[in-house]
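Read the structure below first, then the notes.
Shown here: the complex without one of its protein chains, the others still in place.
By letter and in written order, the chains are A and B; residue numbering begins at 1 in each of them.
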Amino acid sequence: MSTPPPLLSLAGVHTHIGAYHILHGVDFDVPVGQVTMLLGRNGAGKTTTLRTIMGLWSASQGSIVFDGERIGGPGADGGGSSAVRTPEIARRGIAYVPESMGIFSDLTVRENMLLAARSAKRAADLDTARLEWLFGLFPALRRFWLYPAGKLSGGQKQMLAIARAMVEPRRLLLVDEPSKGLAPAIVQNLIAALRELKATATTVLLVEQNFAMAKALGDSVAVMDDGRVVHRGAMAELADDEGLQHRLLGLSLAAHQ
Amino acid sequence: MLDRLLSHDRPRNRWLAMLLVAIVVGVALTPFIFPGTKALNVAAKVIVFIVLAASFDLLLGYTGIVSFAHTMFFGIGAYGIAIASTRLGPTWGALALGTAFALALSALLSLVIGLFSLRVKAIFFAMITLAVASAFLTLASQLSDFTGGEDGLTFKVPEALQPSTGYASGPVLGASIDGRLLSYYLLFVVALLLVLALLRIVNSPFGRVLQAIRENDFRAEAIGYRTVVYRTIANVVAALFATLAGVLLALWLRYNGPDTTLSFEIMLDVLLIVVIGGMGTIYGAVIGGVLLVLAQNYLQDVMKLAAAAVQDVPFLSQIVSPDRWLLWLGILFVLSVYWFPSGVVGRLRAMRKGGADRR
Partner (left out) sequence: MSAADALPKARFDALPLILIALIALAAWPAVGSTSTWVTLTVAGLAMGMIVFIAASGLTLVFGLMDVLNFGHSVFIALGAYVATSVLAVTAGWTSAASLLPTLGAVLLAMLAAMTLGGAIGLGFERVIVRPVYGQHLKQILVTLGGAIIGEELIKVVWGPAQIPLPLPDALRGSVLIGDAAVEKFRLVAVVVGLVVLVALLYTLNRTKIGLLIRAGVQDREMVESLGYRIRRLFVAVFAAGSALAGLGGCLWGMNQQIVVPQIGGQVNVLLFIVIIIGGLGSTLGCLVGALAVGLMTNYVGFLEPKLTMFSSIGLMVAVLVWRPQGLYPLAR
């Protein structure tokens, strides 16, 4: 049985931000159609990794390959300032939900969604079926459709951020700590929504500190520390090995959530 | 000993040092080397603008602040002694009083501006100072009873400095020894002292903090330096030096009007000097000052020749017309910002023997 090639593959990626050397050779793969968790302590370099994939920061060394094409690292297609590359990277089908969510607070929920739907010129062009599906997952969106997104609660904003990433089919979703600061009930909603997304065979790279969420959703896992990947494997494996969890993340499943 | 005088901020390049020496000697001996009133006037203007530009460099080059209000302080100094001499008569006391008032006013205004606006982003600050400077220009033009309005004030200087006062029976080495000459050397000596003082300031611990703030104000604040305080002090110090430059100019011209010191053209001249000469060096102000003033006065003659050569070509003749010297200076300015951000001084210093030393 041959496994399909990974959708996203990082090899020896280094990232420098000014004088700071943040990523020291990141290697891991994101298998297609699965949810890959990116875990690690604060400051391990998880957010930097996502931003580097997205082209917001340049990889000074190594390579990032998406669907067989090089999108990051020196010599990649469209090399140059990251401002040229990020839109191109997004257009290849990668959606990014940053830690700060990136919600445009002065725009309405509707306008936020419209913006994320590249093919739609007006709200009427949005795929109704897909919208209905999203409203089913995130009812608040329908209620606040015409209100400025800034008026939403933290949890609702997070829903909007994820819904935005899903308003059109995408190949890969990069999500950065969606459960941060959210109440447990909302986190459950989030997990349910992401499960449904998983069912549509969308590949997800999910950064999380909430291990329960990781265990509920993840198929594979990569653990980072100090700008490197220190463990790769199946989620199930890590979930069963409390000793390994403790070593890698300084916690055990029972103690955290 | 020279090192101490220059506050250990040496030119660090042979060519630069030679140029500076040549400039100092040239300016010092102008009355004897270059005969005629025009040369003397040009040299006096060079002296004044060097001080003005050097004080602006303190703000722009060392602290990283763009302030369009700088010419306002220049004007305050000039109007200070102009008004004092007009009202109190041409005495040394009047000069002293006028200077003192001007310095006090400048200190106050720069303090207020600094505290009010230095908390905000650089762009904001630049725009606000532009508005304030425009207002001041309008004010000076309108308070004609006080300032002579658009026509300005012509006044007499103390007898010792008047051109009619002679000190020797005949000319010595080609220059007549009179009050004018004395004025010139007064300007020269004061300016020299002011520039050396500025060198002292920028090389002091205070100056280093300013540079740290310019590089990364976030970090400076984090380390514990109250950036607003330092910026305000820099603002005040620069204003005071500019005021003194204004005093010198008015003393020489025995006249001051809105266009002499307050116009936006002067502000642009200062910017050109500092950027082309080299920001954050003080020496840049010297080189740039000489370049600009010479260009203003002699470039036009050069351009006249070029204009004569192409006078039948319609568009070309307009571009090289001597009246359009500012066009070329503007182009030089833009090119400097892109390709010679460290100016003439920086370029010279970068030309080190062996080339191994990179900034």
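Note that a residue touches a chain if its C-beta (ideal position, glycine included) is under 8 Å from a C-beta of that chain, and two chains touch if they have at least 3 such contacts.
All of these numbers come straight from a predicted model, not from anything done at the bench.
Asker: If I consider the whole complex, including the chain that's not displayed, which of B:G36, B:G93, B:P171 or B:G330 touches that chain?
Answerer: B:G330
Asker: Please identify which residue in B:F124, B:Y185 or B:F218 touches the non-displayed chain.
Answerer: Touching the chain that is not displayed is residue B:F124.
Asker: Tell me, which residues in chain B touch the chain that this view leaves out?
Answerer: Residues of chain B in touch with the missing chain: 64, 66, 120-124, 126-128, 130-132, 134-135, 138-139, 142, 264, 268, 271, 275, 315, 318-319, 321, 323-324, 326-327, 329-331, 333-334, 337-338, 341.
Asker: For chain A, which residues touch the unseen chain?
Answerer: Touching the missing chain: residues 54, 56, 83-84, 86-87, 90-91, 96, 98, 102, 104-108, 111, 114-116, 118, 121-122, 140, 143-144, 146-148, 150-153, 164.
Here is the rule we use: only the chains that are shown with their structure count from here on.
Asker: Please report how many Å separate the Cα centroid of chain A from that of chain B, as a whole number.
Answerer: 56
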